[in-house]
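Here is the structure we will look at, set down as structure tokens.
With one protein chain removed, the remaining protein chains of the complex are shown where they sit.
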Amino acid sequence: MIELLDPTSPLVWAQSQAVDLGWGLALRWGLWLVVGFLGLFPGIVAYMVWLERKAAARFQDRIGPNRVGPLGLLQPIADAIKLLTKENLVPAGADGLVHLAAPVLVIVSAFLMLAVIPFAVGMAPVDLPSGLLYLMAASSLSPLGVFLAGWSSRNKYSLLGAMRAVAQLVSYEIPQVLAVIPIVLWGGSLSLVAIFDKQVEFGWFIASPPGLLAFLIMLIASIAELNRTPFDIPEAESEIIAGYHTEYSGMRFGLFFLAEYLSVFAVGCLVTALYLGGGMPLPLVRFPMNLLGDSLPRLILVDMVLLAVFMFKVLLFILFMFWVRVTLLRLRVDRLMNFAWKYLTPLAIVNILFAGIWYECVIRAGVLTLGGWLWGWVVTGPLVVFAVWLVVWINRRLLLGGPAGVGRPSLGGTRVDAGAAPG
Amino acid sequence: MIINNYIFIGLLLLAAIGFALAPLLVVRLIAPRKRSLSKSEPYECGVLTVGETWIRFRIQYYIYALMFVVFDIEALFLFPWAAAYAGLGLFALVEMVVFLVFLFLGLVYAWAKGVLRWA
Amino acid sequence: MIRVLFLVIAVTGLASALATVLIKNLVRAALALAGFFFAVACLFVLLEAEFLAALQVLIYVGAVSILLMFGIMLTRGVQGTDPASRPSAWRLPGVVIGLAVFALLGYAIFQETGLGTQRAWGAIDPRPAIARGTVEPGAPRRRAINDMGKVVGVELMTRYVVAFELAGLLLTAALVGAVAVAHREDDEPSRGEPSRIPSDPPITTSP
Partner (left out) sequence: MESDIPLSWFLLFAAASFAIGLIGVLTRKNAIAVLMAIEIMLNAANVNLVAFWRYGPELPEAGPVAGIVLAIMVITVAAAEVAVGIGLILLCYRRWRAADVDRYDSLAG
């Protein structure tokens, strides 16, 4: 994995113009494509849906799906059969081709995101030198799909939902992109494999004040990017029916559904790989990596540990998403947009500078020492706390009768929510 | 090697498209298809739809998209800067602070102008 | 093999460019434009500038096409067609001028003989640095190709720092200018617009 990045390695020069693929590479890719992307990941996603229904049921003191198979474990299969045997309705006057292309685009976006995640040592599907940028580019495809879905349906509510959804996705994409900049800064590379290596050496990035702040920004922004409660304005059933996928039925709706959960999984992997140290079990310890030797069995052992821990972290992330969903209420449109631009974006920008300071304090030395790490906390911790306090204070201040007639938004909901259409 | 990696991405793209289209093909084969007038109407709460789908959107949407584009380009400059930061030292930090201050002023202007308010 | 790949991408790209220009429906045209952007990104990959390819997708497909879509939604009906579109008097001259420019460029491509001792553009077949052994290990461009993000960052911070700061200034100017142009305190017609045509019927929803 590492030697692929080394410019002096002969592997890199395995000439690019001939595009010849060795059998080993072809086999590897075939395995990834068939077993990973077409088999395992959709399977995981199907059982995520089951898990969510079960978890939500537990939270609400119900039992959840329990009819199909033991514990309802065959429920996803039943759902798939149901979706496959339903009729696809395309409304008259809809733009057929675009109506078809929209869910495909959303699915493609989710799939492409997974292509650079380093699950364990040597277990990234591909290691691109600018992997993180690629990942952001892949995730930026989905707003287009959402917009096209709403536009092509020729339905007022669809279009309304799509416009709202795109405005929201677009607004939260900025803090999301800005929140990964500190990681690039610390890793000194855009490659996710290099970032993982950096976390082995210098601890998880979340174990620092700027990292923690970046993680929180990322977390909130990704919940919003995934259109999940409390940021599910785009598909607010009580206001605009089902938003941009109102006119989607049967399997076409199923594709949107699948894409949503696939994205949840992808974002979970992303957050784990970027902030939570990938498959490392402990924040500041090199534990499984120091077992790594020359022999293959050792590599397999290390990889098993890494993979298990990685998946466990992703599972925790997913469960957290479910928890948030059943606990919090939907935000109002204006607050939602405000939050992205007036809280998250300034914080994310300032946080980049804090990350630079952390780099100077801790990582510049070249080796992680406890003293340096504590020093980093002492220097950046207060800065981060102060920045958060300042942003909140400014916003409060402006909200409570500041200039420009900001006014206080709706105490008691008497003001008509301009974003709400009569449903 | 770079192109080879992207060939995998290309294959993955095709696989994803296929993965999305395959179930639709199955649906075409096994699901019932009966056209009817009321089925193909736009769904608007069971009421017959009135008028064109002609909604004029507020300018607000444009402002958000505009800010998004501007800050996306800012990120475009931040990525290479961050990747190169380790080898650059303090002056790079100062240059970036100057750059960020420009952008921050833009954000503050939009904020002060009140366009960030979703009225 | 790679030539076939290039041809597929190029044909797709040109077809989408043509579609962008020809399709009346603006949203579809914008979608075709996104396809063209994507094809250009693929060409960047073939040119081993994958960093730029990712940027291209992020900025153009992810951001600019969204902005264009919003622009279309704000100026047109939902289906995005142009009711006022008339057959253009410029059509024939426009096509002629376009073809003439293409012919001129094509002629230039095969006649131009680069700087100094270089060969004509039309005669450059293999890329210089890629043939193994022609460049000493660790040559700048080779390093750049293998870790472009980092090299671009270093260059932006040293050689092109003025351009970099100017780009920041330009972005701020664009943001401020566009906000100032587009924003009215409320959607009321402001003072000093005598020729405003009040023909817009009251529209049901203003989301």
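Just so it is clear, A, B and C label the chains in written order, and each chain counts residues from 1 on its own.
Simple rule for what comes next: a residue touches a chain if its C-beta (ideal position, glycine included) is under 8 Å from a C-beta of that chain, and two chains touch if they have at least 3 such contacts.
Since we're looking at a predicted model, the values are computed, not measured.
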Write the list of subunit B residues that the hidden chain touches.
59, 62, 66, 69-70, 72-73, 76-77
What subunit C residues would touch the chain not displayed?
1-3, 6, 10, 13-14, 17-18, 20-21, 26, 29-30, 33, 36-37, 40, 43-44, 46-49, 51-52, 55-56, 59-60, 63-64, 67-68, 70-72, 74-76, 82, 84-86, 88, 90-91, 93-95, 97-99, 101-102, 105-106, 109-110, 114, 118, 121-122, 124-131, 135, 139-141, 143-144, 148, 151-152, 155-156, 159-160, 163, 167, 170-171, 173-175, 177-178, 181-182, 193, 195-197, 199-200
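What we mean here is this: only the chains that are shown with their structure count from here on.
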Centre distance in Å when subunit A and subunit B are each reduced to the mean of their C-alpha atoms
14
So, in whole Å, the Cα centroid of subunit B is separated from that of subunit C by 17
For subunit A versus subunit C, what separation do you get between their C-alpha means, in angstrom?
28
Do you know which subunit C residues sit against two or more other chains?
2, 48, 50-51, 55, 58, 62-63, 66, 70, 73, 78-79, 146-147, 149-150, 205-207
By the touch definition above, subunit B meets two or more other chains at residues 2-3, 5-6, 53, 55, 57, 61, 65, 67-68, 72, 75, 79, 82-83, 85, 87, 103, 107, 113-114, 119
Complex contacts: residues of subunit C adjacent to subunit A:
1-2, 5, 27-28, 31, 34, 48, 50-51, 54-55, 57-58, 61-63, 65-66, 69-70, 73, 78-80, 126-127, 130, 132, 137-138, 142-143, 146-150, 205-207
Give the list of subunit C residues in touch with subunit B in this complex.
2, 45-46, 48, 50-51, 55, 58-59, 62-64, 66-67, 70-71, 73-74, 77-79, 145-147, 149-154, 156-157, 161, 164-165, 167-169, 171-172, 174-176, 178-180, 182-187, 200, 203-207
Could you pull out which subunit B residues touch subunit C in their complex?
2-3, 5-6, 51-59, 61-63, 65-70, 72-77, 79-85, 87-88, 91-92, 95, 98-99, 102-103, 105-107, 109-110, 113-115, 119
